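Note that one protein chain of the assembly has been removed; the remaining protein chains are unaltered in position.
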Amino acid sequence: MSVPDRDAARRQLAGLARWRPAEIAFWVAVLAAYALFPQRAALIAEVAVIALFALSLDLVLGYAGILTLGHAAFFGWGAYVAGIAASRGWEDPTLGLLLGGGTAGVLGLLGAPLVLRGGDLTRLMVTLGLATVLHELANRFTGLTGGADGLQGMVVGPLLGMFEFDLEGHVGAAYALAVLFLAFLLLRRIALSPFGWSLRAIRANPLRAAALGIPLRRRLVAAYTIGAALAGVAGALLAQVTQFVSLDVLSFQRSADGLLVLLIGGVGWLYGGLVGAVVFKLMQDLLSSLTPQYWQFWIGALLVVLVLLGRERPRAWIARLRRPAEGAAP
Amino acid sequence: MTPALQTLGLTHHFGAFLATDNVNISLPPGARHALIGPNGAGKTTLVNLLTGVLRPGAGRILMGGEEVTGMAQDRRVRRGLSRTFQINQLFPELTPLQSVSLAVARRMELDGGWWRPLGHGGAVAKEAAEILGRFGLSDAMGRRVGDLPYGRQRLLEVALAIAARPRVLLLDEPAAGVPEAEREDILAAIRALPREVAVLLIEHDMDLVFRFAESITVLVSGAVLMEGTPAEVAADPRVRAVYLGEGGHD
Amino acid sequence: MNRRTLLAGAAGLPLAAAVLPRPALAQGTPFRIGLILSMTGPFASTGKQVEAAVRLYARQNPAFAGRPVEILLRDDGGAADATRRHAQELVVNEKVSALAGFVLTPHALAAAPIAARGRVPMVVMSAATATVTEASPFVVRTSQTTPQVTVPLAGWAAENGIRKAVTVVSDYGPGLDAEKWFGQRLGAAGGAVAEALRVPLANPDFAPFLQRARDAAPEAVFVFVPAGVGSIFMKQFAERGLKEAGIRLIALGDVLDDDILNGMGEPALGVISSHHYSAAHDSEANHRFVAAFREAAGMRPNFMAVGGYDGMALLRMAAEKAGTGAAGQALADAMKGLSWESPRGPVSIDATTRDIVQNVYIRRVERQGGELYNVEFATVPAVKDPAKAQG
Partner (left out) sequence: MLTVLFDGIAYGMVLFILACGLAVTLGLMNLVNLAHGAFAMAGGYAALVLVNAWGVPFLAALPLVFLATAALGALMERTLYVQVYARSHLDQVLFSVGLIFMAMAVVDYAAGPSQQFIRIPEALRGRIEVAGVGMGIYRLLVIGLCGAVALALHLALARTRFGSQLRAAVDDSRVARGLGINVGLIFTVTFAVGSGLAGLGGALGADILGLDPGFPLRFMIYFLIVVTVGGTASIPGAFLASLLLGIADVAGKYYLPSLGAFIIYGVMLAVLVWRPQGLFGRAGVR
């Protein structure tokens, strides 16, 4: 072994974790959007919630390769837990966020063995089934959830005891962006850690990953749990920012939106969820004000076209262009 | 001396088909052992039994004297049993450095960590660079694995297995599909494997087998036909009849 | 520099571009109404009815108190958080004079705090849970409440010899409301509900529930399920021979929605229901409304359309009563106690509860001029929402 090789290796590995200028530019742009467009604060908060949801889905789908149609189960769970907590006098938003995320994580941990039990088809069915059952339960337990009328009487206290949520939604948007950024930092670390790499390895080649001694099942359960917890945080965030929870947080449409966001932005790439959420929400906003009735058609058409064109193709193209030394971005 | 890897009466059926028939193999530490046999002799089944992909119908598998028969695949790897695949099983989208670093991190028990980045502290990078250097892959460490020529991918396959610092290494046809010109590189690489590793080579290329192995087991129809030094195997008329006589060096 | 991260950086910019406010409209003081409806998703048909009626009214009355009416339509796709965001943006950015629409109760409830904090009147044109008007002092309703239309039916049933009934309701808030109020009123009149069946919302097949109802041998089955599946219910009711077994079918008018009644065919004939509006209501105002609506929208108006139409009427009258410049609290206050002749008959806004007071009609499905209609044959005048009257 030569010393230059060793240094090159160390540099290359360390380079993976470095913040790139474009990443910094992205977050500066986000900050600028918040500062420049105070009147669209509610939209910004909504984008942040969807981005966080997509991030959590990407961990499950993109990194761990677990096919799911029911990620909204955890989103809705987190929303209801945070909402119920806020309507029962636990007003502190941070507490609600942790409760929503934490309990959703436990739910994910409990559900993981069932989800991971079979092949792709079984996973689709179980995840969809889990979300449907939760939807049905939330509808049934009217006393707790408000049922089909939605949860009422949420009182969300001031953020960190200082900032009251305002009508214009400025505090809400800042809060949502801050939570998104923190969650992103966490996921970025996870993606760059050996655990994150082992997830990539499992998805790329489970046979080899097992032969390296990576305990596949444990890794997938862990990824599913973390993904569930983050989805719960996203749901809790939505509940607190809108101060309302209704059954549609558990709907199939939520899960499908998450998939679409990832498809637009790119799967298995942390910025995919963020970029996708921005594009998706703007497109939805635009299309639904152009053709309120039929924007769903265009959303569907977009899904079909993106798949047919090959969602890998643009990324493969980019990958070929980038300098060989840099490897996969976070 | 306790064998590094030992099977006792290993038997496995697929339905009515007897794929592994009372196989006893013993590899001392540092062995250079080859497993040969005609197609359908049960070599792949045996590898799958040894690595834990299949559970044997009967018999036992010991590593360093300890029972691993019912143990899961990943735990056997942590006990020091590593393997390569007959068909490349790599991560085409990663670089060789990333692949080997992951394997090294796994061996260092770092792979469950989700806070510190993969290269943190430099120990992983150092060992990964060292392994890549040993297999002549230093210059390619930052390239996409899927873009490497086949022969170098084959070497990476061995490098990944070695990164786990095994006590026993199963090489499943390491030269399969490698052009004649590059076979010498493969041979050189596996000859240079650390002496303390016991190697079990499964191979069709008789030239490679006879230049590498110090002892050979011949498997026919799931059962051990004979075991001996290369010279003994080459001289045995039964082996000639069932194997060498049929297809020569194939 | 990594191309992919470059891409990420670039994507931050469109966020900035697209959150630009929509261009402010010309000066003058238009009367802007933020209309939030579900134009997509499972409740899109309601959204379309309300929108058509609202637009029809705005065309007939292009100015409220001298101010040109402007409708800003937003689609919440059936998701309450979207309703809330649209409400917030309409109030904060578009400075609307009033919010209107709200197909389902959760949508209205999600927007109510915005109306309260923004001090903007909010006209609920469709949602029917009794509690909606209690969510904020700025909420006024021009649709109906479920108890309001349920209790008269139970009263009629009791007077017409029905002592033992089975209730079949969808297992969600409004359904449970209906079940509760029907049972209470029937019980008060000496009758009893033999079996209270709740059908899952996503229920494809009513067979088991109907069989159970039949086996209980009641004098009538009371049903309240969403309009769409309601027609499946009636077909299966007829098919299972419950009528032949001497069981009558009585329903809330929602089930016999004018929008789809015609497609239900034979099984619907003769079904008794109670509701506040039927397209067949015999009055001059209604004939004009139905004709204009048919011409404008190409369909028969249903009770949601009339809710939207009356919501606009209420806004116009309140604007005129409060004066040209009035907004917020003054506008909301002006709505209280207003009364007028709606296509559905005489209506008024209760000054304390801000809920609508209206006639409830008992109707029977009959064939008129080749089409099926709910023909009114009895009237319970000026019904207040019993849920609030009681509390």
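Lettered A, B and C in written order, each chain numbered from 1.
Everything below uses one rule, namely that a contact is a pair of C-beta atoms (placed from the backbone, for glycine too) under 8 Å apart; a residue touches a chain by one contact, two chains touch by 3 or more.
Bear in mind that the values here come from a model prediction, so they are computed numbers and not experimental data.
Novice: Among the chains included here, which ones are touched by the excluded chain in the whole complex?
Specialist: Within the full complex, the chain not displayed touches A, C.
Novice: Just to verify: which one of C:Q88, C:T129, C:T142 or C:S231 makes contact with the chain not shown?
Specialist: For the chain that is not drawn, the touching residue is C:S231.
Novice: Pick out which of A:L69, A:L180 or A:L199 touches the chain that's been left out of the picture.
Specialist: A:L69
Novice: Which listed residue (A:G15, A:P38, A:G102 or A:G129) would be found touching the missing chain in the intact complex?
Specialist: Residue touching the absent chain, from the options given: A:G129.
Novice: Please pick, from C:M264, C:A280 or C:A332, the residue that touches the omitted chain in the full complex.
Specialist: C:M264
Novice: Of C:E89, C:D171 or C:D310, which one is in contact with the hidden chain?
Specialist: Going through C:E89, C:D171 or C:D310 one by one, C:D171 is the residue touching the chain not shown.
Novice: What does the interface between chain A and the hidden chain look like in terms of residue numbers?
Specialist: Where chain A meets the chain not shown: residues 61, 67, 69, 114, 117-122, 124-126, 128-129, 132-133, 136, 140, 252, 256, 259-260, 263, 267, 293-294, 296-297, 299-304, 306-308, 311.
Novice: Touching the hidden chain in the full complex, which residues of chain C are there? Just list them.
Specialist: Missing-chain contacts on chain C: residues 40, 42, 44-45, 48, 171, 197-205, 207-209, 211-212, 227-229, 231-232, 235-236, 238-241, 257, 259-260, 263-266.
FYI, only the chains that are shown with their structure count from here on.
Novice: So with chain A out of the way, what's still stuck together?
Specialist: B | C
Novice: Select the chain whose centre, defined as the mean of its C-alpha atoms, is least distant from the mean of all protein C-alpha atoms.
Specialist: Given all protein C-alpha atoms shown, the central chain works out to be A.
Novice: Where is the C-beta contact count highest, in terms of which two chains?
Specialist: That would be the chain pair A-C.
Novice: Using the average of all C-alpha atoms in each chain as its centre, how far is it in Å between chain B and chain C?
Specialist: 72
Novice: Report the inter-chain centroid distance for chain A and chain B in whole angstrom, where each centroid is the mean of the CA atoms.
Specialist: That gives a centre separation of 41 Å.
Novice: Could you tell me which residues belong to chain A and also touch two or more other chains?
Specialist: Counting only residues that touch two or more other chains, chain A contributes 319, 326.
Novice: Among the residues of chain B, pick out those that touch two or more other chains and give their numbers.
Specialist: Counting only residues that touch two or more other chains, chain B contributes none.
Novice: Sort out for me which residues of chain C touch chain A in the complex.
Specialist: Listed in rising order, the residues of chain C that touch chain A are 1-16, 18-21, 39-41, 44, 48, 73-75, 77-82, 84-85, 88-89, 91-93, 104-107, 109-110, 113-114, 117-118, 129, 131, 135, 171-174, 176, 200-202.
Novice: What residues on chain B touch chain A, complex-wise?
Specialist: By the definition above, chain B touches chain A via 51, 72-75, 77-78, 82-83, 85, 89-95, 97-99, 101-103, 105-107, 110-119, 122, 124-126, 128-130, 132-134, 138, 141-144, 160-161, 163-164.
Novice: Within their complex, state which residues of chain A touch chain B.
Specialist: Interface residues on chain A, with respect to chain B: 1-2, 5-6, 8-10, 12-14, 16-17, 189-190, 192-198, 200-201, 204-205, 207-208, 210-216, 222, 319, 324-328.
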